[in-house]
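After this line comes chain A, so read on.
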Amino acid sequence: MYGISRRGLLQSGVAAGVLAATGLPLKAQTRGGKFTAGLSGANTSDSWDSRTHSDLFMIASCQGAVFDGLTEVAADGSLIGELAESWEASADAKTWIFNLRQGVTFHNGKAFGADDVLESLQMHLGEESKSAAKPIVEAIETMTKVTDHQVQFVLAAGNADFPYLMSDYHIMMYPAGQIEEAIAQGIGTGLYQVTAFDPGVRMTASRVADHYKGDSAGFFDEIEYIAINDNTARMNALMTGQVDAINRIDFKTEALLKANPALRIQEVTGNQHYSMPMLTNVAPYNDVNVRKALKYGINRQEMVDKILLGHGAVGNDTPIGPANQYYNTEMDQLAYDPDKAKFYLQQAGLDSIDIEFSASNAAFEGAVDAGQLFQASAAAGGININVIQEPSDGYWSNVWLNKPFCACYWSGRATEDWMFATAYEAGVPWNDSQWDGDDSARFQELLLLARAELDSDTRRAQYYEMQEILRDEGGVIIPMFANYVQAVNNRIHSPDVVGNLWQMDNARMAERWSVA
Partner candidate 1 sequence: MRSILKIVLQRLGLGLVTLFVVSIVIFVAVNSLPGDFAEAILGQGATPESVATIRRDLGLDQPLVVRYFDWLKGMLTFDLGTSFAQLNFANFGGAGSVTVAEQIAPRLSNTMFLATVTACIAVPLAVFLGILAALYRNTAFDKAANMFTLSSISSPEFFMAYVLILFLAVLNPVFPSLSNIFEGMPFGERLEKSMLPALTLTLVVTAHMMRMTRAAIINLLASPYIEMARLKGLSPMRVIVKHALPNALAPIINVVALNLAYLITGVVVVEVVFVYPGIGQLFVDSVKIRDIPVVQACCLIFAAAYILLNLTADILSIVSNPRLRHPK
Partner candidate 2 sequence: MSNLLTIKGLKIEGRSDETWNPIINGVDLTLKKGEVLGLIGESGAGKSTIGLAAMGYTRDGVRISEGTVEFDGIDLVKASAAVKRGLLGKRIAYVAQSAAASFNPAHKLMDQHTEGPVQHGVDSRAASTEDGIELYRKLRLPNPDQIGFRYPHQVSGGQLQRAMTAMAMSCRPDLIIFDEPTTALDVTTQIEVLASIREIVEEFDTAAIYITHDLAVVAQMADNIKVLLRGDEVEEADTRTMLSDPKEDYTKSLWAVREFQRPAKPAVPEGSVPVVSVRGITAAYGKTDVLHDVSFDIHAGRTVAVVGESGSGKSTAARCITGLLPPRMGEIAFDGEVLPADYRKRTKDQLRQAQMIYQMADTALNPRKTIGQIIGRPVQFYGGLTGAKRRKRVNELLDQIELEPSQYYNRLPSELSGGQKQRIGIARALAAEPKFIICDEVTSALDQLVAEGILRLLADLQDNLGLSYMFITHDLATVKSIADEVVVMKEGKVIEQGEKTDMFTPPHHAYTDLLLSSVPEMDPDWLTNLLEERGVDNIGDAAVDKM
């Protein structure tokens, strides 16, 4: 695991290239060579339409190589500008002005400007839009072009994290008026220009000769991403030197992989977490004591050891993980304690309780096993869990949000507010614990306060408190955070600090890595 240094969020930000304030210990990285990666998560239906992206292959290809967004999250978790040179917010964090980088051209030669930003954001709006980034863009009340290289966004409500939201991999910048073409051919402003794209098979790109990121990023002459969804084949490709790096290694073979001197394993703990939401508006989960009993009845360390085989960290029932800025490291860790579980059960006026836990491996790999472990550990606290194995098909529409207690997973979000707004804010559709009653009042209040708060320290205090509330009273058990584990050939150099927001150095290995 890598230690990650963190900067507070500024009211205004600037691009890394200008200030070189990324915090990255820059080694002299040499340009040249070819980088080949075997990546999972590819599909025959893949396209350059960033609104549809959901898995590593296309994110690495699109955000990581060919397209750019307005902002990007650096490997250390800080926010830096990408196509935006700098940004400023009004005091209420409602009005944001982004100064765009000048002299940037798309791969087809078109110059990048404010129109492109506006039109690219428009893509996510409209009744019919199924874009995953729709809620983000919808929060913008008005967008206006101030100059050719300056845009202004007025939000419906203040949001200090707005520049962070702009780093979302769904929100890529397309050339205005040529969006169809850009989606068909992959025309972006990124470091690499597409040379071949075969959906579900491979993507190759070559370094743009004259790029605004200059010599600070994009060290390979050529990159090739090969879609290998099969674990064994991916491993084999790496072992036989057909690819230089792979994502998601098979834990079984880790020991042998480590014995291979030509390879190294990268492992980071990010925000990806496995959760067990309870519907807090349904008995018996409406009783906070029952929830507490369950929280003490689960053996988190055992889960990490057996379900994640040690490749993860215990969770503390908050979705905020090490990749977040305001990750509460001071908070006490919940531990397995059947006596406490029994105690809280008695508080709720019960000697023992029978509950049903719905699980399927669609929720996460090993969810059913996790249920069975939970069953065994909770029994000591007088909680009798009946694990129901649900069909994988239709799990998300029939079980999740419907069954009172089930298994679930979240890949996490880059900011606290984003995560909370997605699944914990009162009234949002994915609030999978339906936690919006009186006992959540303080949490909901803090959520709105923190969102518009531009001062880092105040925000930190607010978010710390929210995490504590979630730990003690929240309706979701989050037993573990899953690591991202990937392997790289020593032929390839990667910086000491590797991004933990996503797999493969936040999917940006094409930008940040180089030939050793």
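How were these picked? Simply put, all candidates are chains of the complex that A comes from, given by their letters.
Basically, a residue touches a chain if its C-beta (ideal position, glycine included) is under 8 Å from a C-beta of that chain, and two chains touch if they have at least 3 such contacts; residues count from 1.
Values in this document were obtained by computation on a predicted structure and should not be read as measured data.
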{"item": "Touch assignment for chain A within the complex, options 1 or 2", "value": "1"}
{"item": "Residue ranges of chain A touching candidate 1 (in the complex, touch as defined)", "value": "38, 43-45, 47-49, 51-52, 54, 123, 126, 128-130, 132, 179-181, 183-184, 196, 198-202, 226-230, 232-233, 236-237, 239-243, 391-394, 396-397, 400-401, 408, 429-430"}
